[in-house]
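The complex appears here without one of its protein chains, the remainder shown in place.
Our next item is chain A:
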Amino acid sequence: MGALQSIPGHPEYSDLSDKTGFSFEQISVLHKRFKQLSHNEDTLHRDDLSAIPDLSCNPIRAQIIEAFFDQRNFSPSEEGTVEEIRFEEFLVVMSHFRPPRHSMSEEQRESVRKDKLRFLFNMHDTDNDGTITLQEYRHVVEELLSRSGALGKETAKSIADAAMLEVASISVGHMEPDEFYEGITFEHFLKLLSGFDIEHKMSIRFLNVDTTLCK
């Protein structure tokens, strides 16, 4: 690619580009941002992300930041969280939000979809055990509702409860009285969000130009 020559001094971009699918321009923009966030260090810490001013009013900030330090999101074989991430990991996490390519086969589309859903699933599954327990999910919902909008805590709670009932009834359907619902597995999660246009809903456009300086 001719673009490689246009950014001299970054041969590693080519590897990253292969791995994440970002273009060189995008990588360079993100790299700049990474440096900015980490104050020119090689690694990024949680505090660096929490310090972003725009993020401060996001109701699910904690979960999102956590997702960046969740090993499952960049090295599928490992579990647990890490303290700091390098640019490569940062980029891999970001790549979950890359828009799908224009022409894709059904299988590719399905795998993109699964990939994105896996990220979402990991975000909800805070204790890394492969199921989102209802407590975990309920917590997310409650957080989300009570911190955003004018809903009172009570109402948020009850909406969370109602949502849980839906989760249970969709993922299991009919249950015997003595059965009991352990939590949402990944399969359930796929089923739950089957009607969603995840490929497009969980995508943002990564620009080729740096817009951070436009503040």
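Please note the rule applied: a contact is a pair of C-beta atoms (placed from the backbone, for glycine too) under 8 Å apart; a residue touches a chain by one contact, two chains touch by 3 or more; residues count from 1.
Here is the rule we go by: contacts and distances are computed from a predicted model.
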Record-based protein name (UniProt) of the chain missing from this complex, from "alanine transaminase", "Proteasome subunit beta", "Sodium/hydrogen exchanger" or "RecA family profile 1 domain-containing protein": "Sodium/hydrogen exchanger"
Identified contact with the non-displayed chain, of A:49, A:92 or A:112: A:49
Absent chain, residues of chain A that touch it: 29-30, 32-33, 36-37, 46, 49, 52, 54-55, 57-64, 66, 68-69, 80-83, 94, 97, 99, 102, 120, 123, 126-127, 133-136, 138-142, 144-145, 148-152, 154-155, 157-159, 161-170, 172, 174-181, 192-193, 195-196, 200-207, 210-212, 214
